[in-house]
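Quick one: structure below, then a few questions.
Here the complex is missing one protein chain, while the rest keep their positions.
We call the chains A and B, going by the order they appear; numbering starts again at 1 in every chain.
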Amino acid sequence: MLTLTCPCCGVAAEETELAPGGEAHLKRFGPGASDEDFEGYLFARKNPKGVHFERWRHAMGCGKWFLAARCTATLEVFGTYKAQSPEPPPEIIAAIKARRPDWKGYS
Amino acid sequence: MSEPISALAGKNAEGFARVSEAGLQGMITLRGNLASAALAAAVKAATGCALPGNRGIHTKAGKAAAWMSPDELLLLVPYGEAEATAAALEAALAGEHALAANVSDARALFRVSGAKADQVAMKLCPVDFARLPQGEIRRTRAAQVAAALWRSAPDEISLVCFRSVAGYVFDLLAISARTGSELAPA
Partner (left out) sequence: MSTRLATGGRLIDRSKPLSFTFDGRSLGGFAGDTLAAALLANDQMLIGRSFKYHRPRGILASGVEEPNALVGLGQGPRFEPDQRTTTTELFAGAATVSQNAWPNLDLDIGALNNLAYRFLPAGFYYKTFMFPRFAWKHLFEPVVRLSAGIGRVPKDRDADRYEQAYDFTDVLVVGGGVAGLAAALAAAKGGQRVLVLEQTAHWGGRAPVDGIAINGMPADAWVAETVASLAALPNVTLRRRTMAAGVYDHGYVVAQEAVADHLPGADLPRHRLWRIRAGRIIAATGAIERPLAFAGNDIPGVMLASAARDYVVNWAVSPGDRTVIVTNNDDAYRTALALHDAGLVVPAILDARAKAAGELPALARARGIRVLEGRGIARVKGGKRVKAVEVCAQAGEGAVLETIACDCVAMSGGFSPVVHLYSQPGGKLVWDAANGMFTPDPARAPTGADGKPFVTCAGAASGALQAADALADAHAAGGGEAAQAPRAEAAAEAPMQPVWMMPQGAPAKLRFKMWLDFQNDVKVSDVQLAAREGYESVEHTKRYTTLGMASDQGKMSNINGLAILSDALGQPIPATGTTTFRPPYAPISFGAIAAEARGEIFQPLRRTPMHDWHAAAGAHWEPVGLWRRPYCYPRGGESHSQAVNREVTNTRQNLGLLDASTLGKILVKGPDAGRFLDMLYTGVMSSLPVGKCRYGLMCSENGFLIDDGVVVRLADDAWLCHTTSGGADRIHAHMEDWLQCEWWDWQVYTANLTEQFAQVAVVGPNARKLLERLGGIDVSKEALPFMAFTEGTLAGIPARIFRISFSGELSYEVAIPASHGLAFWKACLAAGADLGLMPYGTEALHVMRAEKGFIMIGDETDGTVIPQDLGLGWAISKKMPDYLGKRAQERSHMTNPERWKLVGLETLDGSVLPDGVLAPAPGANPNGQRATQGRVTSTYFSPTLGCGIAMGLVRRGPERIGEVLEFVAAGKSIPARICDQVFYDKSGEKQNV
């Protein structure tokens, strides 16, 4: 059972206090978008073995959403950061690179 | 006007700690920019308390201001003052983006008291109570429902939950406090 530190309130919350929200950094496509873009936004989800970016809500806590960078194979947590991040911030990228030198980077 | 009644009308139970529903408690949810001077002034006017920092709770003369999230406070005032205080906050913050709502009736407040009060809460909440100092409010879950708790006195934990589950939470606390089920090392 995971523990993630909520960057909004600082609590190291266990999984039962959190609600998962799937893949992070999705770009919304609305009316006017092509079928392909909309399909990608709505359905095509990454499922990597290794570094992954996820949305979590501190549901039984401060109620805020946040993002986590985590290894899906070892469950190592590279960092948590604000939900208001269009892409992983540099310090998170650096933390991942330090631990996973051959990681290809965020795409 | 009819007399208002709290969720459990002050029900209590005795075990290795005392569990009681604390009756009517004025509570106001205040959402806004916690960095705003106007908001800090309004909170001070409403409660006499300075703005608490992350997860802090400040108490003064029966009133309190508690940090709930980066843009939300919970203010505790006497029950009869809550409606007027909420209105005063709305008025004081009319110039900025804020929301003040009286939530006194949406909640239930419990007190768990006694030297072993922590042990009651340890059975229900995934919280490291040994590292929860006085002056900190912790939002978590109690068994299956959301709760917020803090040390309201050296041997007392206060716990807030939603009104509809007050009966559930009371039963949880009472069964967890039953004499003989202390967590004392064997």
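Everything that follows uses one rule, which is that a residue touches a chain if its C-beta (ideal position, glycine included) is under 8 Å from a C-beta of that chain, and two chains touch if they have at least 3 such contacts.
Just so you know, these numbers come straight off a predicted model, no measurement behind them.
Chemist: Tell me, which residues in chain A touch the chain that this view leaves out?
Modeler: Given the touch definition above, chain A has residues 1-3, 14, 19, 21, 28-33, 35, 38, 42, 55, 57, 59, 63-65, 71, 74-77, 83-84, 99 touching the missing chain.
Chemist: Could you list which residues of chain B touch the chain missing from the display?
Modeler: Touch set of chain B with respect to the missing chain: 1-7, 24, 29, 31-32, 71, 83, 97-99, 101-107, 119, 122-123, 125-128, 130-131, 143-145, 162-168, 171-172, 175-176, 178-181, 183, 185-186.
The working rule: only the chains that are shown with their structure count from here on.
Chemist: Chain A to chain B: how many Å between their CA centres?
Modeler: Roughly 31 Å separates the two chain centres.
Chemist: For chain A, which residues count as touching chain B in their complex?
Modeler: 8-11, 13-14, 16-17, 59-64
Chemist: Taking the complex as given, what residues does chain B use to touch chain A?
Modeler: 54-55, 68-70, 72, 126, 138-141, 146
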